[in-house]
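Removed from the display is one protein chain of the complex; every other protein chain stays in position.
Chains: A and B, in written order; residue numbering restarts at 1 for each.
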Amino acid sequence: MTGHIDARLAELGIVLPKSAAPVAAYVPSVVSGNLVFVSGQIPIRDGDILYKGRLGDGVTVEDGYQAARLCGLNLLAQVRDAVGDLDRVRRVVKLGGFVACVPEFSDHPKVINGASDLMIDVFGETGRHARFAVGAPSLPLGVAVEVDGVFEVLS
Amino acid sequence: MTGHIDARLAELGIVLPKSAAPVAAYVPSVVSGNLVFVSGQIPIRDGDILYKGRLGDGVTVEDGYQAARLCGLNLLAQVRDAVGDLDRVRRVVKLGGFVACVPEFSDHPKVINGASDLMIDVFGETGRHARFAVGAPSLPLGVAVEVDGVFEVLS
Partner (left out) sequence: MTGHIDARLAELGIVLPKSAAPVAAYVPSVVSGNLVFVSGQIPIRDGDILYKGRLGDGVTVEDGYQAARLCGLNLLAQVRDAVGDLDRVRRVVKLGGFVACVPEFSDHPKVINGASDLMIDVFGETGRHARFAVGAPSLPLGVAVEVDGVFEVLS
């Protein structure tokens, strides 16, 4: 039997990436009470980093948007690993969005919308979340975007 | 009947800004259990962004302090929208402060104090919170400061 959210993913033509192993000494997610804290995810699929570089220095807003969407897909893959089934997500609580960029860049919200729009596409109202979007001079492995998240799940 | 915190705001001569709509695809706050997660707020009042630029490059620490205070006012406006009455705030739990700055800048704490002092002015002991203060090469729409927050409320 397919879950409701799995069916929605299929309807959207979305195949979640294989959840990526952490690039260092930590775990992809921790469940505490009803909250799942997911580690910062990068734009990686099947082991390949797809979006490197900085916004305002060769990486376009559209590329950044796609990078953030891929971070969002990786967040979902981690949540599914953590709780077994995305139908258990009661609310996307918060996303933290970091954009590698030059000092003149100011379109961070349009970039992180890639992850935000995905949550709403997949979960509908349940996907509406609080968030921040900020700049960074650089991010791990030279990626263009990193997004972490907090999700509320049924206990 | 005026709430205790509304009275305190009036005593301080503080009029909260109209809560600002998100600049992108997310919501201003999410309540999960006893916690309200508020999206990153920028120094905006009545639709006008008041503090742009970078600390150490034209924006003074005093301007940054005022920018952070305005972010704090916007946080309070969002919490009031979320739970209806600031008297329901049991604790300001955490603020996350981002300061747009040059690499040589090191007074991030003095800037983010604008938001921190506000919380203590308004709530007293209840307003004392954990926080971080860090730099960013740039922030959304070119603002000088962005602050997000977590608040504990009566359930």
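Heads up, the rule we're going with is that a contact is a pair of C-beta atoms (placed from the backbone, for glycine too) under 8 Å apart; a residue touches a chain by one contact, two chains touch by 3 or more.
Everything quoted here is computed from the prediction, not taken from an experiment.
For the chain missing from the display, the contacting residue among B:Pro22, B:Gly40, B:Gly64 or B:Gly135 is B:Gly135, taking the whole complex into account.
Touch with the chain omitted from the figure is made, among A:Val38, A:Leu76 or A:Val89, by A:Val38. For chain A, the residues touching the chain absent from view are 23-30, 32-33, 37-40, 54, 96, 98, 100, 102, 136-142, 146, 148.
Interface residues of chain B facing the missing partner chain: 33-35, 91-95, 101-110, 112-113, 116-117, 120, 128-137, 150, 152.
What we mean here is this: only the chains that are shown with their structure count from here on.
Note: centroid distance chain A to chain B, computed from Cα atoms, is 25 Å.
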